[in-house]
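Below is one structure, written out as structure tokens; comments come after it.
Shown here: the complex without one of its protein chains, the others still in place.
Think of it as A, B and C in the order they're written, each chain with its own count starting at 1.
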Amino acid sequence: MSDSNKQIDEIASQMKMANDGLSEQDKAYFCDTRPHAVEPYKGILEKFANWARSQSLWILGFGTGCGAIELRPLMTSRYDMYRYGIQPRPTPRQACVFVIGGYASVKTAKRIVRSYEQMQGPKFVLGLGSCTVNGGMYWDSYNTINRLDHYIPVDVYITGCMPRPEALLAGFNTLKGMIREGKAEGMNKYIENFDWYKANQKKIIKDWNMPDYNW
Amino acid sequence: MNDILLKALYTLISLFVITNYGLLLGGTMARVRAKVQGRIGQPVWQPYIDIIKNNFKRTGIYHGVMFYLGPVFRLAGGLGTYLFIPAVYGSVVFANFSFSGDLLLVMYFIFFGQLGMALGAGQSGHPYSPLGVGRGLAQMAAFEVPFSLSIIAIAAQYQTLSITELVAAQQGGIMNWIAFTNPLAMIAAMISFLGMSMGNPFSVVIAPQEIPIGPPTEMQSSFLGMLQTNRAIFNGAKLVLFMNLYFGGAASIWVMVIKTFLIYLYTVIVGASFPRFRVDQSIRFFLGIPTLIGIAAVVLQML
Amino acid sequence: MNIIEDKFSVWQKRFSLSGFENKSSELAFVQVPADQTVAFITTVRDLDGYKHLVFFTAVDLLEDGVFRLTYMLHNYTTKHDLGIQTDISRDSASMESIHHLWPHGATYQRELKEMFGIDFPGSPGVNESFVLEGWFAMPPMRRDFDTKEYSEATFFPRPGRKTFDTQEYMKEQLYPSEAETW
Partner (left out) sequence: MVDAKKQDPRSKFPPVEGGKSRYNLTSGKYMKIWQGPQHPGITGNMSLELTVCGDEVVDCKTHVGYLHRGFEKLMERRKYIQCFPLVCRICVPEPDFNEYLFAECVEELAGIQIPERAKWLRALTLEMARLTSFLMWIGGQAGSFGMGTIGQWTVTMRDYMLDLFEELSGGRIYHMYIIPGGVRADLPEGYEGRVESTLKQIEKVLKDVELALMHNYVFKKRAKGLGIITPDMVDEYGITGPNARGSGVKRDIRKDNPYLIYDQLDFEIVTETGSDAYARTWVRMKEMYQSIDLIRQMMKKMPKEGPFFQKLPNVLHWKVPAGQTYHKSECTRGEYGFYMVSDGTELPRRVYVRGPSYTHAVTLMERLAVNTNIADTAGLMVSLHTYPPEIER
């Protein structure tokens, strides 16, 4: 552990972070300001906003792993998640919940980071399956990450391989409760520990040819 | 001076009613669609929560001035369409700004919103946005043909381009409706209404499986909230327009609710039972049989 | 079963086949020297009706210092699978390409180049990455690549994983009586 911590510190100290993975031509297209944590509103206004957020959860339609197959029954008439105000959206700009469908290979992790950063806050992450918790079945695989929460902040983990749609609904309910209580501040956590997350991401994504700031 | 203030008050009431009606109608129709699919569906008030949530988003991305103005133009198009249609016949509150040539202006405003959106979507820089806009404008040009022919036919029939006068001419019994006095014009217009409401099989603009999701790909937060509000108003306005033109208008607000609900139901049922055309097929479709029906309606009036 | 043995004796006259393994009426394996492999494949494809390339893969025989390539072909008339095997040296591994016989051969070769480091000169897009992206370590399917070690060094193992000796653990916890027999 200490070895890898040292390695992360090294990467973090070397990072210049102004999209230095990009060519000069591409830099013009991307933003180069750091993100700022957004303070929640005070009092009843925030409570109202949180209630609205909890009642309208838009999932990003990105099936990152095999867990995505249980999203289909969830969307259709057997489990019908629309009843709870949950619906899929095809673009990350409009979505607010990212369901990581199980194991994330390094290649997908790159896209997960990018899609996550493109989502507009407040945004929430559901880690689906044991493989997002500790690697699950693929704990010794050379190509799948073991702990999702080292790369993006995770609000709710749903364990199992694969978790049933009922478990997913229960997970969504937990997430709703967390949002209403104002505990789901994953985005601000990400921004406050931005360097740590970036160093972790850069440790596994060896060919970092995408912008550091994806918003 | 009091008259102006009163008119402003009436307009606000009218807008308030149509916005809420449009939102509730959207929520209801989502449930109808769900019933066709064997589900329960989302709550009727879900569109309200979505709009509130989108407006409470903490961050937002903008891509330039036109990106800001796109949703504004779209909203202006929706408002413009509605404000020149008399929603309830004989009512002072819901008469809006109807005047003697308003039909032409309304047709212009139906186009206007999409053009404004094109500018905003173009500046967002996402490759799917201009694709969607291109599809939308091409299809719009196609379904305007049977719709315009239908309008020409009924304008020739009643010698007027004022919606109020057209509604007045249809009063006094179901057989006076243009749907029965000029069925060809009604058929042509109702087919182009399917294209106008962007449901299947003409949902080429927001085709999630093809170009997710077309023009509003980059729209988020309050931009999206504004677009959703506009969709409610625009939907309501179009329904009221078609009710006025072909189905005898409405003498009271309840008649309006029933008639517009049924017209909307028709598009939803068609939408739930068809896949989507490709854009070239859609254009060919509109320029085929519906256009011929429209021409037949015009020719019949000229004879 | 006799048909394939007859065929084998015919092939034996033209190619120096080093081995033949007749598994069943539906499957047989042939060992061919590396320099004759593509010629042999072309012959069986064009003359003997093995028209369908089922798969193409490699086995890393670290002890012998070779990669064993397996081309599995299928004949739809006799409904017979023929595995054509050839050994190539592990260091600076290189093989003739078969992309001109089957276009999807190029995909298999792209994968082998990435997973085993076997080069196929002339195969289209062979140097592009196929499934791995930004991979700088040894080709992962090589026998001497330790995936567990790599995973522990690269990713963050969640602390608390316990490893038991399966047999002892089963004996104690699950089936005390049956552990020996099952």
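What we mean here is this: contacts are C-beta pairs under 8 Å (C-beta built on N, C-alpha and C of every residue); 3 or more make two chains touch, one makes a residue touch a chain.
All values derive from a computational prediction rather than experimental measurement.
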Checklist line | Among the chains presented, those that the missing one touches | finding: A, B, C
Check: Which of these, A:P35, A:P92 or A:G171, touches the one chain of the complex that we don't see?
Finding: A:P92
Note to self: With the missing chain put back, one of A:N50, A:Q94 or A:T108 would touch it. Which one?
What the structure shows: A:T108
Checklist line | Absent-chain interface as seen on subunit C, which is shown | finding: 21, 23, 26-27, 29, 51-55, 57, 59-60, 70, 72, 76, 79, 81, 83, 99, 102-104, 106-108, 124-125, 127-133, 140-141, 143, 145, 147-148, 166-167, 170, 180-182
Checklist line | For subunit A, residues in touch with the removed chain | finding: 60-66, 68-70, 72-73, 75-78, 88, 90, 92, 103, 105, 107-108, 111, 115, 137-138, 140-144, 161-162, 164
Margin query: Residue by residue, what part of subunit B touches the chain that was omitted?
Written below: 36-39, 127-128, 131, 200-201, 203-204, 207-212, 272-281
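Going forward, only the chains that are shown with their structure count from here on.
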Notebook entry, point to check: Using CA atom means as chain centres, which chain is nearest the centre of all the protein shown?
Noted result: A
Next item on the list: Let me have the rounded angstrom distance from the C-alpha centre of subunit A over to the C-alpha centre of subunit B, please.
Entry: 37
Next item on the list: Mind checking the centre-to-centre distance between subunit B and subunit C? Centres are C-alpha means, answer in whole Å.
Entry: 61
Check: Can you list the subunit B residues touching subunit A in their complex?
Finding: 30, 34, 37-43, 46, 49-50, 52-53, 56-61, 125, 208, 212-213, 216-221, 224
Notebook entry, point to check: Considering the complex alone, what residue numbers of subunit C touch subunit A?
Noted result: 131-137, 140, 145, 147-148, 150-159, 161
Next item on the list: Flag every residue of subunit A that touches subunit C in the complex, lowest number first.
Entry: 1, 3-4, 106-107, 110, 133-135, 139-147, 150, 200, 203-208
